[in-house]
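Excluded from the complex is one protein chain; the other protein chains are retained at their positions.
Order as written gives the chain letters A, B and C; numbering starts at 1 within each chain.
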Amino acid sequence: MSESSVISHQSSVAEQPLDGEPVARVLVAGASGFTGALAAQLVWAHPRLELARVTARSEVGTPLERLYPRYRVPLALEELDPDRAGDCDAAIVAYPHGAAAPVVAALRERGLKVVDLSADFRFRDLDEYRRWYGDPAAPELAAEAVYGLTELYRERIAGAELVANPGCYPTATVLALAPLAERGLIEDVVVDAKSGVSGAGRGGGERLHFVSVDENFTPYGTDGHRHRPEIAQELKALGADVPLTFVPHLLPIDQGELVSCYARLRDPAGGDLEELYRERYAAEPFVELTDQAPGVREVRDTNLCRIHVVREEGSGRALVFAAIDNLWKGASGQAVQNLNLMLGLAETEGLE
Amino acid sequence: MSESSVISHQSSVAEQPLDGEPVARVLVAGASGFTGALAAQLVWAHPRLELARVTARSEVGTPLERLYPRYRVPLALEELDPDRAGDCDAAIVAYPHGAAAPVVAALRERGLKVVDLSADFRFRDLDEYRRWYGDPAAPELAAEAVYGLTELYRERIAGAELVANPGCYPTATVLALAPLAERGLIEDVVVDAKSGVSGAGRGGGERLHFVSVDENFTPYGTDGHRHRPEIAQELKALGADVPLTFVPHLLPIDQGELVSCYARLRDPAGGDLEELYRERYAAEPFVELTDQAPGVREVRDTNLCRIHVVREEGSGRALVFAAIDNLWKGASGQAVQNLNLMLGLAETEGLE
Amino acid sequence: MSESSVISHQSSVAEQPLDGEPVARVLVAGASGFTGALAAQLVWAHPRLELARVTARSEVGTPLERLYPRYRVPLALEELDPDRAGDCDAAIVAYPHGAAAPVVAALRERGLKVVDLSADFRFRDLDEYRRWYGDPAAPELAAEAVYGLTELYRERIAGAELVANPGCYPTATVLALAPLAERGLIEDVVVDAKSGVSGAGRGGGERLHFVSVDENFTPYGTDGHRHRPEIAQELKALGADVPLTFVPHLLPIDQGELVSCYARLRDPAGGDLEELYRERYAAEPFVELTDQAPGVREVRDTNLCRIHVVREEGSGRALVFAAIDNLWKGASGQAVQNLNLMLGLAETEGLE
Partner (left out) sequence: MSESSVISHQSSVAEQPLDGEPVARVLVAGASGFTGALAAQLVWAHPRLELARVTARSEVGTPLERLYPRYRVPLALEELDPDRAGDCDAAIVAYPHGAAAPVVAALRERGLKVVDLSADFRFRDLDEYRRWYGDPAAPELAAEAVYGLTELYRERIAGAELVANPGCYPTATVLALAPLAERGLIEDVVVDAKSGVSGAGRGGGERLHFVSVDENFTPYGTDGHRHRPEIAQELKALGADVPLTFVPHLLPIDQGELVSCYARLRDPAGGDLEELYRERYAAEPFVELTDQAPGVREVRDTNLCRIHVVREEGSGRALVFAAIDNLWKGASGQAVQNLNLMLGLAETEGLE
């Protein structure tokens, strides 16, 4: 974003800090956007992965660190040439919805394992996809894609060639509600979600101009947001096919996302919710329960999801709050988490 | 808050910009806090009111403009002496809960009309007050106090000697829900509220240190917030004695408050909600309906409440969003609005 | 900036709050940008001016209050047609540099008094203009234009038909240094300037995206900024033709500007600087001296310039700090201040 660029790097900087022979050579496509750039940075700093190429549809030839001085990736952006991508083992694709599918298809043809950050392969029901995003460009790949919410589908992800990385809101919301949904405890649910501006991407024009966002706070998508059907699909897959209200709001911060979930319970007088959540997530390296509602600042620049659950006696509702960094667990961090599994690495490698 | 102070005022500045003979001499007690200081500023700039005294429990002798250079009140803070308050006709009291009641009682004894910003006289049921705030200090005054949500109780406020100014969250929430509540349309309701930091007051220690709040966003009061029973009381008074969930969150901004209300409707297929709201608030000078959800920046430094209502077909809920400036319509602006009525002035005087 | 729009205005809102018969009908050209929109709002709320038209080169037909819900101007943007502008008495033009001059020329031909916010008529030396901005489009008008730093050129402004409103940095800097410059006290001077993002305008692309600016702070124009020659011209006009270093920085705030001036003095041991400044600005309604360095928040949404001066014994320098709101005293506020003078009104009308 800034135009300053380092002119005095130590030579050591130009080499990746690899820990022995890399396990895979990774291409990041769409690295000029927020999530693609962070994916490139995470792969660059990963002890077992080699960042082979970074590509983009604009600003070809520009070193990534000039676009993102806050990151440290000295590679220059290339144009994506699938025919030359065969020297890579895997790819993270960070293209907009619709544009992603053809690129994913081309990379899959060359045998690369792919984690796709777009919505193009997230929907099990292509009609539902069509309703929100238009005609799917590579419907034949939908069947092989695994929905990449790691904590729910770990084993299938480990065996997948194509992973559809979840949206940021679905990630936080489904993690927040899964323990209730799996037990059939939800009657209906309201999800009031808030995200930092990086979740809206690098474009956005005047709506994301500093002056528009600063000291402001605004609901959006109140007539229907694309993440709603994705959340509904996942809750339904867990057994909770229930009325769902989902409203996102724009926070005047850079990174960070909080979902506040209000679930009317089937069994209002039932068991210890905190205990239920604790057991459900006992083995999860990136899910932490907190004894009070978490602030988004706690999880900034981490792959953590921090959750607080409390039963409200008067209303018979469970209140569940989940905080993530929308760029990490909500996008590129989870992408690397999934890629680790697909490549046989420890899930946490490069993310701590 | 800053320590800089003007040393070269024009002589004209030291005089209030009054428009003819003032209608009343007004004392502002507790003027060193955020709401008291704004109340003093609004009275100072009011064309028909004379700001007679500003008092505080600390920093006596300091000109108010030294504490708040952003305001322009050259009066020095005095210690409150009720015996000398008899030269005033009215007072706005901005003391903390519990400390306010004795001051209000003393000023009422001297015949002043009072708008009280604390919770001390807001509750019709003293037991409910006791549950959240402790023993009431002046229970005998409770009966004469009128709840100061102007749009609901305008006539009673005009005839009142003591007005209990509502909390900021109750103001926004009850304005958002009144049209539904009055028609008996609400089955249950979730209120997800967000406020800027000035709503938490001038104290607060490390919790409100810039570093704690900046780039953060946190729910609070998840085990019960004092504004919940106040909202419940008012909804019930309108006929909506229904399950209510209320959770506030802290926004990393100075001024501004948004409540997102999710009301399950008794009659999901019923009439035009926008039309209902439009009619209900057609004559209100400070309530405006918007065709999309409002951002809090739109109402900053105004006494406006902007509301957007939309029916969600799938869930049978009404989504209602209301934005106010917590220091204005949520506190000192509404106090002046009420004081105008109590003194026979136009409600909007000094607020546009 | 936001897209929400009020649908329930009181009828009273659609009329300007005029105080008797208006003195002039005013057109604001370029009202879709930050400074043009504020100029429209200030004229709208002005007790003696009628806002006749608001025009823009894009978004014609859109009510201004839809683009800027924080303002309250219900007029719709029109295309500028100079031939129909004859029904106006005066205009404020808020076009980009280069584009402004032809518009100003066309309005002057129809007899309108004009305050121009661009740099097109600020330079006495057209070669200097050419060096920074390119060929002047209406060089014949340069001679009649008066530089609109009100505190320096009040009388000439009162008699002018065309006023070139100063840049925001020159306004703060020249006010900060004028008392020293007029006495010939400056040997050389460093000006370290900082401005909020609204000073950079509504465009700006990724450089002004929230994510680029938030939690950041960056110098810019370090190889030469256009406001430097304008400052140099004005200091020279006051007698201070001295080495000048000027570096602006971008603050992560909306509105507000501070210049920190470090002037090496000709007479380091000389008189009382504070006294000098106090006398110089004793009669100025919008210049205030403070006993400590001012924060920009103090002058937000005001036409004030607050100045603090201190002599540093060790270095023989005067340190002078001046804070303004870049959109008000740095642009549209000063434009109205000048327009008041040109129309024979009190300078402060509509600005307090």
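One rule holds in what follows: contacts are C-beta pairs under 8 Å (C-beta built on N, C-alpha and C of every residue); 3 or more make two chains touch, one makes a residue touch a chain.
Just so we're clear, the structure is a prediction, and the values are computed from it rather than from any experiment.
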Chain not shown: contacting residue from C:128, C:192 or C:206: C:192
Residue, one of A:136, A:179 or A:295, that touches the chain absent here: A:295
Absent-chain contact - pick from A:22, A:69 or A:98: A:69
Contact partner of the left-out chain, one of B:22, B:36, B:252 or B:316: B:252
Touch with the omitted chain, as defined above, among C:162, C:251 or C:342: C:251
For chain C, residues in touch with the removed chain: 188, 190, 192, 194, 215-220, 222-223, 243-245, 247, 249, 251-256, 258, 260, 262, 264, 292-297, 300, 308, 310, 312, 314-317, 319, 321
Those residues of chain A which, in the complete complex, touch the missing chain: 2-10, 12, 17, 69-70, 214-215, 274, 277-278, 281-285, 287-295, 297-298, 300-301, 306, 308, 352
Chain B residues touching the omitted chain (full complex): 1-4, 34, 197-198, 202, 204, 206-216, 218, 252-254
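Heads up, the rule we're going with is that only the chains that are shown with their structure count from here on.
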Chain centre separation (chain A, chain B; CA means) in Å: 40
Inter-centroid spacing, chain C versus chain A (mean Cα positions, whole Å): 45
Distance from chain C to chain B - Cα centre to Cα centre, in angstrom: 35
Junction residues of chain B - those touching two or more other chains: 215, 292-295, 297, 300, 308
